[in-house]
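Not every chain is included here, but those present sit where they belong.
Going by the order they are written in, the chains are A and B; count residues from 1 in each one.
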Amino acid sequence: MSAALLHADTISDALTRRLFEVIASWPIYDPHSHINPHAPAARRFDEILGYHYYTELAHSAGMPAELVDPALDPRQRSRNLAGWLDRIDNTVQFSWLTEIARVFHGFDDVHAPIGPDTIDLLYDHALKESPAEANAWDDRVWTTTGLEAVFLTNDFDDPLEGWDTSRYVPCLRTDDLVLKLDRPTTSERLRNTTNLPVEDIEGLKNALGVLFDRFVSKGARACAISLPPDFQAVAPDVTRAATPIRRALHGLELRPDEARLVQQTVFWTLAQFCRDYRLPFDLMIGPRRDVYPAGVAGGRDLYDRRVSLHDYHELFNQFPDVTFPISTLAPDAAPELVSYAWIFPNVVAMGHWWYSNLPAFIATDLRAKLQAVPQTKIVGYYSDAYKLEFILPKFRMFQRVLAEVLAEDWVRGRGWSEERALGLAERIMRTNPKRLFARGE
Amino acid sequence: MSAALLHADTISDALTRRLFEVIASWPIYDPHSHINPHAPAARRFDEILGYHYYTELAHSAGMPAELVDPALDPRQRSRNLAGWLDRIDNTVQFSWLTEIARVFHGFDDVHAPIGPDTIDLLYDHALKESPAEANAWDDRVWTTTGLEAVFLTNDFDDPLEGWDTSRYVPCLRTDDLVLKLDRPTTSERLRNTTNLPVEDIEGLKNALGVLFDRFVSKGARACAISLPPDFQAVAPDVTRAATPIRRALHGLELRPDEARLVQQTVFWTLAQFCRDYRLPFDLMIGPRRDVYPAGVAGGRDLYDRRVSLHDYHELFNQFPDVTFPISTLAPDAAPELVSYAWIFPNVVAMGHWWYSNLPAFIATDLRAKLQAVPQTKIVGYYSDAYKLEFILPKFRMFQRVLAEVLAEDWVRGRGWSEERALGLAERIMRTNPKRLFARGE
């Protein structure tokens, strides 16, 4: 099946299909992922099936977590999981899997679904044994997907070397610095990567400066962080923060109020660096980590829906020159982001994230964004993918909803020309992310 | 009008209608209701019109509560209410009423709506005076509805005798035990029904054991409870709970923190019994009772929408072997349940409850469930009915939305065969509730 046509054959409305086909033909500019630039596409089908969506959904459907233990032989792990796929084949995540199998592995799932009877065939087809084979496969997936660039999620001590950073764009991920500064591993990693002592708040700032220098010089386009639902983005009392930060950097225990102050101070300092280095600061708001500790890897986090962007208003006010592309995790919090992006010049509504990344939620949320947020401030979608193969089916899922919304509400509903509607689509899919993450260049 | 065809004539899309007609032809397995097994169908139309939806909506529209006082003559009460129905005939609840009148009483509402001019006719038609007539009517409604089984809501001191428990399935309702243990009536009822002294936490556990033994031996399939929006399902400090529980069992007053601890302890103990007896524990989360005390009976409860399933994560973690079929009351909390059912193996998304039971809310919520929850963990619907007659129109309302969602998103949108879509429907309507409530048998 042609990658461009993925979905098109199931769109019965002719106008929607026309819009979709144009949108799907554009190069994909993907402003957030977890791709490993040293091995972007899957070398084994286990890397596809091992995506946390499949392991967590299968586990939720009854599969013991041990069956997908990372220590198992990859083929066996795939076989184990395959036996549970029929329980989750209703999900949209499963539809990404079948689309990958169809487009990248020529797999015809109509006559035999992905499951125990077909997994070995798929596994064999997807296996890339030599480095040359793997590289060719990376290129093949890149080309088939029509990728232009994909943003990474880099640890702060990532050396950022060994790949084409115009294709695989570095982003500085800062969760550990803000949320885990008091863990000895964090301060140690910080010292190792900067060759600085990092004993106190001044040392911390120097070290962060080294990191920002390095990231920006390597082509980084964003700083990013995910924050828990009760995080308060308020200006810290820096004087009061000095001692707790010193304690944190030496692995000493912190009282809850001290821990909070340390987090707020590091966060605020990062915002200052984002301002100075003209880096957008991606805020991914809402996850509560390890809510289900017995879950599979990557499938333990959830959220508390009692969250509000009002907790961030001081940040938005204090940093008018920093662009904040924001994703919220709780689907019912989406309307609030529409309102905040409508008012604050530096708040950008970005994509549809994780638990909100379902067509059922996207449909209303996307309509609302397009109805009330300036078109220059919407970043349509990002893949959040760990392997290149997922970028295509995820973007197609979104592009389909986008085509439906534009056909119904803008072309039919407002009498716009198809050309004009496609102009709006191009803005949110390509123009905006390319401009917003260009660091003003 | 044929019961199977209820709704079909107003479905204009041929595919949706075909799906609907098949789904509507299946026997109904209804996993939650308030049916009285000694008088399951209505003996008087007043028992239909007296459903709290009609009395509360009419009262909300201006009808004095006295007009539906339970002490009034039933015919008069029906006449009183009939005069206010034109104010609520837009509601979906009113559509259930007209459908009951059409299907069960051959009433043609097109030419004369249910109201003051027709209420006597309906009342006369619905009147079942002798026990034999009543029994025949129960059978007639059962057969017309195509019922296979309906779950009850039994007080903990219900003797559970005098009916076919394979049709009318007992469920242990535990609100009084958890939320009202400190009321003298509760401990007295507990002593009376168990013939145990029940003086302290040990006595309480013994009594609960007697109840679980009795319920399970009588074919109970679930334990159930409704919990207020601020309930915290955390592991109690049982040692600290001993004294407050003793005080509660002797009707002594409790401080707020003690009352909370008693509730948490009894709740936790019930979860332990559910584990030991392999009973699913239905959690119905959200109601705030008696918010409008001057309302009609059954029409005084509302909710506070600031609620989160995060308050239950400790419970889900501590009881991996207990299945928790969950309903949430606040419509905007529905997406969170989708996320929790997607991650926790023991969380099942069940039905569309009370204030959330409107097609406007079901449409998006059902789509989201079917897009992200393993198909084995969705219980499509339950009637929550007090009289058998309501099961049919309520299930038809849901089945219609289900047929629409499957036609649009799965058959047309994903290219599934109708057969496959119907397989998914059958899972959530029949296979899942039958399996999940089978106690592992």
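Simple rule for what comes next: a residue touches a chain if its C-beta (ideal position, glycine included) is under 8 Å from a C-beta of that chain, and two chains touch if they have at least 3 such contacts.
Small disclaimer: the values here were computed from a predicted structure and weren't measured.
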Note to self: Since every chain shares one sequence and 2 appear in place, tell me the total number of copies in the complex.
What the structure shows: 3
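Here, only the chains that are shown with their structure count from here on.
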Margin query: Give me the superposition rotation angle from subunit A to subunit B, based on Cα atoms, as a multiple of 5 degrees.
Written below: 120
Next item on the list: Take the average of all CA coordinates in subunit A, do the same for subunit B, and state the distance between these two points in whole angstrom.
Entry: 39
Margin query: If we count contacts the way the header does, which residues on subunit A are in touch with subunit B in the complex?
Written below: 9-10, 12, 56-62, 87-93, 95, 288, 291-295, 299-300, 302-306, 330-332, 355-356, 358-361, 364
Margin query: Which stretch or stretches of subunit B touch subunit A in the complex?
Written below: 306, 308-310, 313, 316-317, 320, 332-333, 335-336, 338-345, 364, 367-368, 370-377, 409-410, 412-415, 424
